[in-house]
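This structure is in structure tokens; I'll ask about it shortly.
Note that this complex is displayed minus one protein chain, with the remaining chains in position.
Take a look at chain A:
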Amino acid sequence: TDVIIESSVGYFTEGPERKDDIVKAKQEGKELTKEEKQRLRKEKKQQKKSKEKKDDKPSRDSEKEKKPASAASPAPQTPTQPPAQKAPSAAPAPVPVPASETPSAADKPAKSKAELKAERRARQEAERASKGKKGDVGPQAAPGKPKAPPSELQPVVKRLPEHVQVDNPEVLKKLAKKLERQQTPEYNAATKIPLRSDYGYKVSLFSHLHQYSRKAPLTQQLGIPSTVIHPAIVRLGLQYSQGIVAGSNARSVALLHAFKQVIRDYTTPPNEELSRDLVNRLKPYISFLNQCRPLSASMGNAIKYIKKEISNIPSQCKEEEAKRKLLNCIDCYINEKIVLAAKAIAKYSIEKISDGDVILVYGCSSLVNHILCEAFEKNRKFRVIVVDSRPRLEGREALRRLVQKGINCTYVLISAVSYILPEVSKVFLGAHALLANGYVMSRVGTSQIALVAKAFNVPVLVCCETYKFCERVQTDSFVSNELDDPDDLIVTRTGTTQLEHWQEVPSLGLLNLVYDVTPPDFVDLVITDLGMIPCTSVPVVLRVKNVDQ
């Protein structure tokens, strides 16, 4: 144990030499078997390649959690290694896939994936054979996900999520097949999760992303009654796709409540274990929600947590008790990560707000609104400038909430930011996710405000709960984003609607981005429930969190 922990510390303090030693030590133990098995595996794999069914991210996550549960660990690691350490080990390692190149990158991952997959499978088979366990992988085929060793130093390739490979027809075919497959066997094949089709002309820079129309919700393609998907989930999916539930906190909380309903209505079928079956039951729901609207980072973390909790339920636990435990877990999660975190962040932020301040906020962040309302209740004298942007115009909602409290507010559109900024003393921004390289992913326009604030030397503070911290890295707003309905940009001014027939004009495209990334040099401080940290400390927090778990 000591060796391993030392080595993990060494990762941060001593650099590359330690890393090589450890890698070598691990490899030697299983070299022979790995090579033989690798050859066998490669042959078999090439035969099976066309019939292979690959899993998507949720199953991969479940695999990650199940693997530590089944404790199939390679030789040098000790069984006392906390299982959850395997999860972040996938992350800090460099991702060989050049994610910053847009459409050309779609082809490269396919090639390198194949070779690495073979290696991984070989390793997995070696471990399984040596331990003599049949992995608890259930009905899914051997996954292509990276085998996560406890020492986080082996380079690991993460599979690219499907929603950024829309321009790769193979990936789309696999997704369609996966959706077909994802139903419990007793229902007939006709009731499957529908595949949502793209709408309208997509700008070439973003051809790797989906673009859906709000007027064609996924539920139109579902039969009544929907036997595969729980009605609470159908309702949730519709709320997401129509924009009724928006904002990362709201979406996560709604998701967790819907899952609570699912758990309440769940009954374990005979001859199945709750811990395994419930996770499988959740998979089609998650695919459905993903089709309605791509999952946010906060939702992803919440789902990971739930799956971990479910699979940790001991098999001798009675169903009622298990369900009660799960419901309790979900409530705790919401309370800790969202409600109490908001209180902690408000406490830290109020120290930063002084009397006479002019605070600029952008859009509608539930956390920032909460902070401002708390500060106002604590009798701080300040006034707020709400910046808004088309087409969502979320700032109006924030304006409404603040004015209701009695706060003195001003309202401008984002194009007037450089006009109003000389009056501003601080900028408070909310975040959708904080990426591992320190970039802040937030509503489109946030980076612009941070840029102009920097030019005027106004401090920028980002408020974000730790459950939104994400292990992804991203440097620009193109590779992974969300395209909203392009028809939202159409507007009528002075009686004419210029873009009404934009679809008929072949060379005209409308781009409605949802997110953008802000570089860390524009952000002065991040206020989290763990304290006030600089943007670059995000990977440290992720590591600390995972060690605790």
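Keep this in mind: a residue touches a chain if its C-beta (ideal position, glycine included) is under 8 Å from a C-beta of that chain, and two chains touch if they have at least 3 such contacts; residues count from 1.
Rule of thumb we're sticking to: contacts and distances are computed from a predicted model.
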Report summary line: Answer for the undisplayed chain, UniProt naming, from "Methyltransferase type 11 domain-containing protein", "Translation initiation factor eIF2B subunit beta", "Proteasome assembly chaperone 1" or "40S ribosomal protein S24", is "Translation initiation factor eIF2B subunit beta"
Requested in this report: Taking the full complex into account, find the residue in A:166, A:452 or A:470 that is in contact with the omitted chain.
Outcome: A:452
Query - For chain A, residues in touch with the removed chain - result: 203, 205, 389-391, 399, 403, 409-420, 443-445, 447-448, 451-452, 455, 476-478, 489, 491, 493, 498-499, 502, 505-513, 516-517
